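Every protein chain but one is kept in place in this view of the complex.
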Amino acid sequence: MRAKAAFWIFLAPVLAWLLLLIVLPHIDLLVMSFRSRNPGGDPGWTLVNYQRFFIEPIYWRTFVRTAIYSTITTVITFFLAMPVAFYIAKAAAVRLRGFLLILLLLPFWVSELVRVYGWMILLRESGVVNYFLIRFGLLTQPVEMLYRDATMIMGLVYSSMLFMVVPLVSVVESLDDALIEAAYDLGAGKWTIWWRIIIPHCKPGITSGSIVVFMLSLGNYMTPNLLGGKNSLWFTEQIYNQFIASFNWNQGAAFGFLLLLLSSAIIWAGLRLSGQKLGQVAS
Amino acid sequence: MDNDLSIRDLVKRFGGFTAVDHVDFDVPKGSFFSILGPSGCGKTTILRMVAGFEEPTSGIIEIRGKNMLGVAPNQRPVNLVFQHLALFPMMNVRENIAFGLKRRKVTGAEIQTRVDRILERVGLPGFGDKKIHQLSGGQKQRVAIARCLVLEPSVLLLDEPLGALDLKLRERMKVELKKLQNQVGTTFIYITHDQSEALVMSDQVAVMNKGRFEQIGTPQELYGQPNTPFVAGFVGDNNVWPGTVNEVRDGEAVMRTQDGVVFRARSRETLAPGDRVNLFLRPEAILIDPGEAMGYNSFEVAIRAVLFDGANSRLLTVTPTDLEILVTLPQNQLFAHLEPGRTITAGWRPEAGILFRSDG
Partner (left out) sequence: MKKIVLLAALVLFCFSQAAQAETLKILTWKGYAPKELVEKFEKETKVKVEVTYSNNEEMIAKLRATRGAGFDLAQPSQDRISSVQEEFGLYQPMDFSKIESALFVASMLEAVKKNTLVKGQAYAVPFCWGTDGLIVNGEKAAGASSYNDLLSEKYKGRVSYRVKRPTLIAMGFALGYKPFDLYADPAAYQAMLDKVEKTLIAAKPMVKNYWTNGDALLESMRSGEVFVAMAWDNGGWKLHGENKAIDFVAPKEGALGWIDTFALPAKAENVAAAYKWINFMTKPENAAYFTNQEKTATASKDANAQVAADFRSNLERCFPQAAVDNIKWYPPVPAKLESMEGTVLDKIKAAQ
């Protein structure tokens, strides 16, 4: 009985924290999203904020665009991170391993804004990369490398890399080398080994890394905005615009919940497709 | 073309360390060949070179007359059963066994029948759809072997596959493996540090130590006529009794032990009076109370303990200089009266003991 009381006493601050900082604001936003924008007038319940998302093509198109680009980012990040993780976990000397992970961590010691500005200094038309390309005669005319979708995806991949590599390193580390050798011995080539042995073994790590990267990309605001330039409307920016520029918090709240729901749906679909359960991935 | 595997002057160095040091041997077709040695002796390295996972520093590996230099593991007609089996946990039994066949582009129906046939052969009919983690240790063992045998390799390599099993199961699997090898007729190369596994299953055994083969022979030869003190000590149990050579005649040496007892024994080395030697004497070669039988070496020892182990029971005895000597205790009523503290007379035939010059 006393143990139970102690349990609740220790749990209480955690619950209070969750309730105050996470649950309550979300409930507030949820309520807001079902109300029309008119605080002085009739505060009636309405679905109009959600309807607008589907009726006005620009909103759902932006969402689809954001989701597709986040997916592309996730896939590219995976293909870049897999060899890196494999190298760190299997090929590199043990002493080198920690050093390499720190190297990956290094960019995260500065804020995202600084990192993005770093890219802008490098890639802008009058930037460092152009300077050297012209200097070495590879270009005659400077090229604007910013404000392209490719640049934006590169920025997103760059800032997501770590979140893919770390879970992958831990699953690759748990892979018994003998499995790879056994497959090789039984006649498998490199691709078959990757496809049949390594990837299936790494599935939980791939899935958790992909979920994190996908969510981070979907929820990113700064990178698409600053590197993407004139064509890169990101869904988060639309939420921001509703809250800040249009003063339409109700609409913004509805978009926020749609983002939550739709991204959850995409992840659910992804898990179903790869035949996994969230519990396995999280453990 | 009688040998499935021929190894000539094989050397493997890792940096300054020589793991395999000028090894030669042939494995005749259809035989069960074991490499027996303590851990770290280089036996696994030989196996990995045959499988193709390591490149030899020098020397030749030929499988059925074909030089394997530069041939990748997935192209070699050999398969390896790994120490920890390395079954693919993401696949079920059928998929594990079919893995190699699929790589060879065998058709689906053909795969089906071959997998079923091999499952039958290893005594696991109907196990195809089981997950790997649902299998017992012995069943995993058989799946691992089936996964290789289904490919009908020229040579099957086994890297201490029984090591992880408990004793009873290991005893049973020894017999089963030997039976299986007899049935399928595939050449097995089996490496182990367990002399009993090697002796029970093998047609031929190579005893390996520090990168070199000490002796290759049938189990009986290794047991009965060890070429080196290492083989004598490693294969089967042996009492080691130090002493000095008194005289040599007619291929027999007369030695005086540290306890002052004089024995006649044979030796494979050329000994001279004054040489320091070790007498290797198996416990079962020593008879208790041999009586007046002709030509026996005899000595007296005190019983320190009776080590009862059924058919394998022994007496732990000590010589006057406190050297421990094990003596086999036949399980008949004749010796029921023996108990610690008593002194007995023991004897052995001169052919049963063997002398090796000691380094010290």
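Just so it is clear, A and B label the chains in written order, and each chain counts residues from 1 on its own.
What we mean here is this: a residue touches a chain if its C-beta (ideal position, glycine included) is under 8 Å from a C-beta of that chain, and two chains touch if they have at least 3 such contacts.
Quick caveat: nothing in here was measured; it's all calculated off a predicted structure.
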{"item": "Partner chains on view for the chain not depicted", "value": "A"}
{"item": "Touching the absent chain when the full complex is considered, from A:Y50, A:Y87 or A:F243", "value": "A:F243"}
{"item": "Contact with the hidden chain (one of A:L146, A:M164, A:L186 or A:M215)", "value": "A:L146"}
{"item": "Chain A, residues in touch with the chain not shown (by the definition above)", "value": "37, 39-40, 56, 58-59, 61-62, 65, 120, 124-126, 144, 146-147, 225-226, 229-231, 233, 237-238, 241-249"}
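What we mean here is this: only the chains that are shown with their structure count from here on.
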{"item": "Chain A and chain B: spacing of chain centres that average the CA atoms, whole Å", "value": "57"}
{"item": "In the complex, chain B residues that touch chain A", "value": "51-53, 72-75, 78-80, 82-84, 86-90, 99-100, 103-104, 147-148, 151"}
{"item": "Contacting residues of chain A [partner chain B, same complex]", "value": "176, 178-179, 181-189, 192, 196-197, 200-201"}
